[in-house]
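Input: a single structure, listed below in structure tokens.
Just one protein chain is left out here, and the rest sit where they should.
Order as written gives the chain letters A, B and C; numbering starts at 1 within each chain.
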Amino acid sequence: MGITLAQAQTALEAAHQKAVEMNVKMNIAVVDAGANLVAFIRMDDAWLGSLDISIKKAKTARFFDMPTGAIGGLSQPGGSLYNIEHSNGGLITFPGGIPIMGDGGKVMGAIGVSGSTVEDDHAVAEAGVQAIEGK
Amino acid sequence: MGITLAQAQTALEAAHQKAVEMNVKMNIAVVDAGANLVAFIRMDDAWLGSLDISIKKAKTARFFDMPTGAIGGLSQPGGSLYNIEHSNGGLITFPGGIPIMGDGGKVMGAIGVSGSTVEDDHAVAEAGVQAIEGK
Amino acid sequence: MGITLAQAQTALEAAHQKAVEMNVKMNIAVVDAGANLVAFIRMDDAWLGSLDISIKKAKTARFFDMPTGAIGGLSQPGGSLYNIEHSNGGLITFPGGIPIMGDGGKVMGAIGVSGSTVEDDHAVAEAGVQAIEGK
Partner (left out) sequence: MGITLAQAQTALEAAHQKAVEMNVKMNIAVVDAGANLVAFIRMDDAWLGSLDISIKKAKTARFFDMPTGAIGGLSQPGGSLYNIEHSNGGLITFPGGIPIMGDGGKVMGAIGVSGSTVEDDHAVAEAGVQAIEGK
């Protein structure tokens, strides 16, 4: 199913490190190619409500193989995917979820981050992705 | 887990008293730091649909450590947290939920009120908060 | 819908008092004739998992207008109501839930208690019922 636990932990640690540097408190989740959770951490005093959101962001990014914010652009009133958030037990379509690509350009998982502004969430998720793809 | 039952009942009674003075019929819920229900009352003839809303408001306020209305300002179409309400089994993001701070400035729980206008709901919730924080 | 908030609080306080006397830590819920929550308390350090169970016991007792333990006798393997617990979003059919009868012998609500042995749970629920019916 794509990403290994070792890879997921590498992404998680890089994202965690980035969050510490940015002085933000995050929930960070990594799912595999089957959109099932592989690894998760909640930093001390991170928002409790962001637990579910971080997992939903990771799942949403893998469900559609694109950053969550790209879906949010289409799910607005009048948009082509209006209210797609009602599917799959609840999607989160604002930034903070990013697919993770494997060597052959195939999606092998995704990371989801929640706990600060959507810009911060996305930056921390990106640090996690880079730790794997950047190698 | 933060708030005690005695404190939760103090908040509940103050909010109830305020609702009686305002001649509104409310559902009032208090959750602890883990966002789990500690105490609840539904006034006679209060809207039945407000039962779930009051509990969701209290949970939402603790999930993100801010008044529910502050989240609603960001979850509108085009906003950065559009449709965040699909997370955590359903959030309520209009006014009426407020975190309750402990002595050290740490959130120890939250109160959620529903049954009238959102302005009335917030005012009744505020009365509950003041009964604890104002001491 | 039957029981008033004042009556529910009378039952709740009597049950709470009984729990203190018995030195047990309980979750106590009262529902009205519509099986909707009217009042609830969770004593400090009571089992967190008993929160949902106390509410489900109160609902179950009103759903079938009998003590929850009576249903549990019929829901066993081979019994006539085998696995009835799958209905209504989840029933709890062991002791601790008791209907509350109004003046005309009509059910006006129910109380559910959870946090100790089923015998203790039932005894505390019975104290709540007596506070209203015994008048």
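Following the convention adopted for this analysis, contacts are C-beta pairs under 8 Å (C-beta built on N, C-alpha and C of every residue); 3 or more make two chains touch, one makes a residue touch a chain.
Note that the structure is a prediction, hence the values are computed from the model and not measured.
For subunit B, the list of residues touching the undisplayed chain reads 1, 32-36.
Although one chain is not shown, part of subunit A still touches it, namely residues 4-5, 8-9, 34, 36-44, 48, 51.
Hidden from this view is one chain, which touches subunit C at 47-50, 52-53, 56, 72, 75-77, 83, 85-86, 90-94, 117-118.
Operating definition for what follows: only the chains that are shown with their structure count from here on.
If the chains shown are joined wherever they touch, the resulting network is a simple chain of contacts running from one end to the other without closing. One finds 29 Å separating the Cα centroids of subunit A and subunit B.
Per-chain CA centroids place subunit A at a distance of 42 Å from subunit C.
Subunit B and subunit C have CA centres that are 25 Å apart.
Subunit B has residues 34 in contact with two or more other chains.
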